[in-house]
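Note that this complex is displayed minus one protein chain, with the remaining chains in position.
Order of writing sets the labels: A, B and C. Residues in every chain begin at 1.
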Amino acid sequence: MAKAATRKTAAATPSVERRAALAGQELSATGVKLAVLPTAERISLRAPEASVAALSKALGVTLPRKPKTSASKAGRTALWLGPDEWLVIDEAGKDPLADCAEVTALHSAVGISHRNVAISVTGPAAASAINSGCPQDLSLDAFPVGAASRTILGKVEIVLLRTAEDAFRVECWRSFSDYVFTFLSYAAGDAAA
Amino acid sequence: MKKYSVFAIAREAMRGHKGWEEQWSSPEPKKEYDVIIVGAGGHGLATAYYLATVHGITNVAVLEKGWLGGGNTGRNTTIIRSNYLYDESAGIYDHALKLWDGLSQELNYNVMYSARGVMMLAHNVHDIQVLKRHVHANRLNGIDNEWLTPEQAKEFCPPLNISKQARYPVVGAALQRRGGTARHDAVAWGYARGASARGVHIIQNCEVTGVKRAANGAVTGVETTRGFIGAKKVGVVAAGHSSVIMNMAGVRMPLESYPLQALVSEPVKPVVPCVVMSNTVHAYISQSDKGELVIGAGTDQYVSYSQTGGLHILQHTLDAICEMFPIFTRMKMLRSWGGIVDVTPDRSPILAKTPVPGLYVNCGWGTGGFKATPGSGHVFAHTIARDDPHPINAPFTIERFRTGRLIDEAAAAAVAH
Amino acid sequence: MLLIRCPYCEEERPELEFRNAGEAHIARSANITGESDDDFEKFFFIRSNPKGIIYERWRHMHGCARFFNAVRDTVTDKFIMTYKAGEPKPAKVPGVAK
């Protein structure tokens, strides 16, 4: 499947600088810290039920089948986004696209490493800051550690992953990252209330 | 009908305002009428009024399930303009605008038509292209609509923010000076009074529950919560409920009904001198004679007859207002409410005969029906009286959705590329 | 803001995540070029627009991104049930007399 996307051509290394959006930006407020996270490898993975086992094996992480959940192993996290859709994030410098290329079972893997920007929101008031613009219930009962969901923040779409009781990873598209960071900055200033 | 005037008021002031007669009577329904109008909103009452005054048909009943003027007539933001793009739309809305100018005198009822000017803002190159297309088409159709620079727009509406730092700066505007507002209740009441004085029966709290048809298919009357009422002709002017009534007659319509919300601020001294609309930022605003800022925007996304909508819709609306007028964040929303607007696929109305003999329909005005009230009533009365559309409403058929001859003002505004 | 149960996410989520997609169970003909003008008008333009129970489509646009169907009362805006795209129109709707 999908060999064209991953076919390696010249084994060159970049001779030009990678400039990630908002690289290194941080902000601290009472009870909340925001930080733009380092770049990561990401794929949008689509597959029918029958392919899940093979893909899980290839990726080294079991693709979750339960809504609003994620699974994580060795720096690689798979987020359930829909019944046939996962966002796979690799923070260990490995290439999940290449892993999927080995799988013959029906699927679609598309590289989106540069499409998304990730912002961590941490601290005791992290959920409050996100709830300034996100209409979901972020209590630990409703959105426990490991919960993951595509949702809304203010006027844009985000993917939200709870990485700890007081820590979230917010993923958004590159051109919305400025809006998301600014929104969270305003929200952070009022989150401890 | 006793004439209203400053002298009448002075006379009544002397005797404690006890001599005013009823503005309209509330008769019991008769067994049969020549024409039944379903819906006592502005359009329905205007239809009855013009049936009586223009066509001499006075054996007319207007049936209203609630209270007259209580639907969209009493819930809209009262914007009046005629600067539409297509000849068909320009034709009907300008026909209405000409009637607005003089309606107070015609009805001897001050409907407070106020030609304060309607200014439509352009925020990008695409807006300029679209609005200029309107300006040029309007000019050749004899409809006033002029192009303003941002500075001229600000001069016309001083509180407008034309800063280049705005998220969507104002880059120009189209102004129709004859556009403006009117007092919505007065329009319904003025037509009701005029129609009632000429013998039209306005029957409130009378809900239509069925449409009766003879073996040959023709309409014979309507079932109501107050019994069967016969009629040779039935005109359906039921706005949000048009599909419901037409279904009773077995006619399925190309309509969907959505909640449309509006709001007013607390009254303040004059600050917004005209109507300002923006499609891109998406809101509109004017100020009533009472001093309230009158604000509206788009519909909720789903079909509903609940006459309520979501808070997030109001949020989007006020976001937009505060983007155009950042000085208004400290103003307060006093009242918000919802209406039910029936929308056609091309967002133009249907004013036409129907496949059912004796049944006529006037619907699909979407979010913009108030402005057409006099013109719509005038040509719909013609359509019913003559069993043949007036040239002005002839294009607004039901059949256009089959043939594809749409009057698609919204599509003509296109989308950003 | 409505609260809508997504049949794929198996929970109620805020309306902001959803996009209404119009009346449900209006099938596009497999032989669409063979449709008459009347058929096409019925398919593309005519809508039931009921005051009462509506069968409608929603997309969980900013959630699982799936289209699904809902049964809702247009007078109260209350949802009666939701179900996945492709499932047949429910013969019986809970709490609704037919």
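Here is the rule we use: a contact is a pair of C-beta atoms (placed from the backbone, for glycine too) under 8 Å apart; a residue touches a chain by one contact, two chains touch by 3 or more.
We take it that contacts and distances are computed from a predicted model.
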| task | Would you kindly match the missing chain to its UniProt protein name, picking from "Heme exporter protein B", "Sarcosine oxidase subunit alpha", "ABC transporter permease" or "Hydrogenase"? | result | "Sarcosine oxidase subunit alpha"
| remark: For the chain not shown, touching visible partners are A, B, C
| message | Looking at the full complex, which residue from B:N59, B:Q152, B:T209 or B:S336 touches the chain that isn't shown here? | response | B:S336
| chain C residues that touch the omitted chain in the full complex | 1-3, 14, 19, 21, 28, 32-33, 35, 37, 40, 44, 57, 59, 61, 65-67, 76-78, 85-86
| task | Write the list of chain A residues that the hidden chain touches. | result | 1-5, 7, 9-10, 12-21, 39, 44, 46, 48, 84, 106, 108-116, 128, 131-137, 139, 142, 154-156, 173-176, 178-179, 182-183, 186-187, 189-190, 193
| message | Suppose we count only contacts with the excluded chain; which residues of chain B make the list? | response | 4-6, 8-10, 12-14, 16-18, 20-26, 66-70, 74, 87, 102, 104-105, 108-110, 112-115, 123-126, 128-137, 139-142, 159, 167-168, 183, 185-186, 189-190, 204, 265-271, 287, 289-291, 306, 308, 310-311, 314-315, 318-319, 321-323, 326-337, 400, 402-406, 408, 410-417
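Throughout what follows, only the chains that are shown with their structure count from here on.
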| said: Taking the touch definition from the header, please name the shape of the chain graph: line, ring, star, complete or other. | reply: line
| Distance between chain centroids, defined by C-alpha means - chain B, chain C (Å) | 30
| Measuring from the mean C-alpha position of chain A to the mean C-alpha position of chain C, what distance in angstrom results? | 31
| field | Computed distance of Cα centres, chain B from chain A, in Å | value | 49
| query | Taking each residue of chain C in turn, which ones touch at least two of the other chains? | reply | 1, 16
| remark: Per the touch rule above, chain B residues touching chain C in the complex are 241, 243-244, 252-257, 301-306, 308, 310-312, 342, 345, 401-403
| note | chain A partner, complex, touching residues on chain C are 1, 8-11, 13-14, 16-17, 62-66
| note | In the complex, chain C touches chain B at residues 1-2, 15-16, 19-20, 22-23, 37-38, 40-42, 44-51, 54, 56, 72, 74-77
